[in-house]
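Before any comments, here is the structure.
With one protein chain withheld, the remaining protein chains of the complex are depicted in position.
This part shows chain A:
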Amino acid sequence: MLGYPAHFGQMECLKLVASPKFADKRLGYLGIMLLIDEKTEVLTLVTNSLKNDLNHSNMYVVGLALCTLGNISSSEMARDLCSEVEKLLGSSNTYIRKKAALCALRIVRRVPELYENFLSRAKTLLNDRSHGVLITGVTLVTEMCQQYPENIEIFRKAVPLLVRHLKNLVSAGFSPEHDVTGVTDPFLQVKILRLLRILAKNDQEASDAMNDILAQVATNTESTKNVGNAILYETVLTIMDIQSEAGLRVLAVNILGKFLSNRDNNIRYVALETLNKTVGIETQAVQRHRNIILDCLRDGDISIRRRALELSFALINESNVRVLTRELLAFLEVADTEFKQSMTTKISLAAERFAPNGRWHIDTMLRMLKLAGNYVREEVLANFIRLIAQTSQLHQYTVQKLYAGLKQDISQEGFVLAGVWVIGEYGDVLVSGGDFEDENKTIEVSDSAVVGLLESILMGPYANQLTREYVLTALMKLSSRLNDSEVHQSIKQILHQHSTSMEVEIQQRAVEYTQLFSFDNIRPAVLERMPVPEGRPIIESSENGLNGPASGQGQQKSGPSDQDLLLDLMGVGTASSGGDQQPEESLGSTSASPEPKSTTTQQPAQSMDLLADIFGGGSGSSSSPAPPASSSPSISNNNALMDLLGGDVQQQPQQASTPPPSNASSDPLASLGFSMGGMSSPSSAQRSISPALSSGSPAMAAASTPPPSSAPGYQAYAKNGFAINLVPSKDRNNAAIINIQVLFNNSTEGDISSLQFQAAVPRSQKLQMAPASSSTVQSGSTEKQLMRINNPQQTAVKLRLRISYVLPSGQKVDDVAEYGPFPENAF
């Protein structure tokens, strides 16, 4: 009780409650509510008095009892007194009904199974005339629907009723008893809007019924006062959640836009919060307000800064990645420590996904490490190192930049670790590059200078054990990269110093490395360059929880998230980059229109190619929905697929990377004795586009080379005298679009009819098919069909084809074929 212990009062309160006077009862119950909570045993003693009072003649007493019951009832009490409350819900007195409704609410929350008792009563409550009862009734129904979605069906019928109520409220004239600064009972309006939102969430019919009233409320409410804003806010949330028509959504976004430019911080906060929730649905609209959002990043108010930060991350896409990242890095400099870790993770994710080229990517990561190296997570650092290892043409640039940075500042742990590793690996490149310019200062580079730097890091005040380990290893690597004997001497000396270190790991390394010096013949081999590591996904922690639940339609937000990451680092971009809807594998028969993303420049990023290669193995293991399994390819079909692969062999791009590990399962068929190894088993062919194409290349190249196809283009399918060739070409106007002419060639004696051709592309691409020139292919002739693939991320184009046709003999054939990737010089 305001912080002081008050157990002595509990028995007195019980005595007061038992007394017949109202004043005593009042105080007694109040005391009980404050002093006793659910867990004390004294509560059971109260149950009897409550039961009596619930049946009292004085309505205030009944109200009291209901109130107490509502506030502190335990589950046993709730069960006992439930029937009483139900009776009171039907009482004629509005005061009692009102309180009983809330009491019922509490009971439902405590003992969820009891809600069925209240269903029918709740419906009648919604018909009530008194606003008090209406509010509580609506709250009760809302809560029941939230806890038990089955109830939503039942209460959907009440939607017209609610709409009528709302209409009355909005269009009613001035009503003195419910008026709040000019608006009639805003509380009730807000509650009704919220209930409507829940009821109509996935239901088209109900949403239609509400469209009018929502539009009316949105336009008529004044937004100058806080009340008006409250109602508008709830309306916008409702419009976003239900399946409203386009005009309504535009209205909602406009309202949000007005909110955002308001000077009052409250309103801006609310606008940012709502935009966070809806950015997945209306990305285009939100992009327009990007500048304002970036301004909010610098606001003095921390609540606003937090919201703006989340929103900014959700907004990053290919076109604005440079600008936004620059802003975010600037913010990183001044951000509070609580933000730094999540910011570094998110920035690195965004950079990975949308980097226009390798150099920009490395620059951004470097800058980020310099600013906040102490707060980066291990995986981010590991990914950065992997990235450096993969972009071999930028090795010199990277190592020079890191060297210059380290000369200036060795306090940021992440930066130091990355720098030390890179200098160790590529020290020779650094030294051979000689002196270089960095920010208008010439940095001198020489063997001894490099070793001196590493030594200073080792001895410096910032080095912890991890850093020291890295430095020792780096020094050792340098001993084989640099050939100056003085340098060798100083390295030996440093190692000697640490061979008596108290830290076991350091001592071990120092001693072992010193020994290694005496094995000069194998030393270079031991200290060779590291092989390029494979990609591993970064799992982002559940920071995204704050972004609010996804809308009922399950649309993804366009910011980085766990699911996206897993798919993404495998080279498959998410479908929601830039506001697309449901991720899908576009079957050719649907005519999804690709939005030409002509803003992306060519991405030579080799890291992407590497990941795209792993894509084949990745989509099998990721949680993406399985592509439609065609008629199950049995073992006999493998022959046909083998033929395909035979036709594809010489078009394999030579990948130097290691085969995707998850396709070790390619071997079962090899064991069946086929000369072409590396074919994925039928079940995995159902799961993923055949990835083995790349892994089996050495074995396959040895196989017999098939005859070159007579028709132009690449042969994707050839069976029963029916061949399909693909002729790809780049679109003149848009570099991201590839046109593929599909040629169906019939070399049998009769006609092939009922031709159906469907195609699917990997997730990051979109497919559009024009109708075929004819569904019957005459003997000896060729039919055409045009496909357009939008490939904004320039991932490898692979196609999964589903073909069905009727042979001249009358036999129906259903087949699945795969083709891809197209070799580098295809277009």
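Criterion: a contact is a pair of C-beta atoms (placed from the backbone, for glycine too) under 8 Å apart; a residue touches a chain by one contact, two chains touch by 3 or more; residues count from 1.
One rule holds in what follows: contacts and distances are computed from a predicted model.
K.L.:
The chain that is not shown, which UniProt protein name from "SAC3/GANP/THP3 conserved domain-containing protein", "Exoribonuclease phosphorolytic domain-containing protein", "AP complex subunit sigma" or "Elongin-C" does it carry?
P.N.:
"AP complex subunit sigma"
K.L.:
Can you say which of A:51, A:123 or A:194 touches the chain missing from this structure?
P.N.:
A:194
K.L.:
Among the options A:268, A:481 or A:498, which residue touches the chain absent from this view?
P.N.:
Of all options in A:268, A:481 or A:498, contact with the hidden chain holds for A:268.
K.L.:
Just name the one of A:82, A:105 or A:347 that touches the chain not displayed here.
P.N.:
Considering the complete complex, A:105 is the one touching the chain left out.
K.L.:
Could you tell which one of A:34, A:292, A:330 or A:382 touches the chain left off the display?
P.N.:
For the chain that is not drawn, the touching residue is A:34.
K.L.:
In the complete complex, the non-displayed chain touches which residues of chain A?
P.N.:
Counting over the whole complex, chain A touches the hidden chain at residues 2-3, 22-23, 26-27, 30, 33-34, 37, 60, 63, 67, 70-71, 95, 98-99, 102-103, 105-106, 131-132, 135-136, 139, 177-178, 180, 185-188, 190-191, 194, 226-227, 229-230, 233-234, 237, 265-266, 268-270, 300-301, 303-304, 306, 548.
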